[in-house]
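Omission of a single protein chain aside, the complex is shown with its protein chains in their original locations.
Now for chain A:
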Amino acid sequence: MEHTEPHSTEPEMANRQGAAQRPNGAQGKICQFKLVLLGESAVGKSSLVLRFVKGQFHEYQESTIGAAFLTQTVCLDDTTVKFEIWDTAGQERYHSLAPMYYRGAQAAIVVYDITNQDTFGRAKTWVKELQRQASPTIVIALAGNKQDLANKRMVEYEEAQTYAEENGLLFMETSAKTALNVNDIFLAIAKKLPKYDQNQGQSGQGQGRRLAEGDQGAKTPGNCCK
């Protein structure tokens, strides 16, 4: 069962092929962000995370009960962005638990399945809820997953793109199966997140939390995310 819920905190993953690599020897700032995945059951939330964190894909991924937690690090220029990823359960009735998970999140990926129109409707509901209830500065990305099944497509790319533009969302079609756009969507989010150092060690609204000195080998003195 182990692989269905990958373990968290795997610093070596930062160097895994496929994840963004840090230029050799570069010493930079480290920022930590909370990111939550939302969307209907079986659209591929856990699969996207598994692809991003471990570079794996399982044809039969167990449904998530409660929430899974993983971390992964990406590097942008001189900044290391550490994502704390909260992967939630998708079935409608688990909705009542969701606010506990998106509370304080600086980023969200709302996922739908391009072969299923209902999941796109559900994604829109999630976006609305986040815009109303989550942190006002939250960065939201919309992921049209299972792009490898484009021959069974029920949601047009243009339709989703227009919706995303109107709502100020990042948008990509992804495939956890082929890895298409999986790292890219996390990177795009990392780029969009405001990376200044606010109150040290405090997870402020929309602000990356500065890691304590020494965490994850952060050796740079001074502000982390200036």
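Note that contacts are C-beta pairs under 8 Å (C-beta built on N, C-alpha and C of every residue); 3 or more make two chains touch, one makes a residue touch a chain; residues count from 1.
In this section, contacts and distances are computed from a predicted model.
S.K.: Considering only the chain that is not displayed, what protein name does its UniProt record carry among "Growth hormone-regulated TBC protein 1", "tRNA methyltransferase 112 homolog", "Ras-related protein Rab-2A" or "Geranylgeranyl transferase type-2 subunit alpha"?
M.R.: "Growth hormone-regulated TBC protein 1"
S.K.: List the chain A residues touching the unshown chain?
M.R.: Looking at chain A, the ones touching the missing chain are residues 1-5, 7-9, 41-42, 58, 60-63, 65-67, 69, 71, 84, 86, 89, 91-94, 96-97, 100-101.
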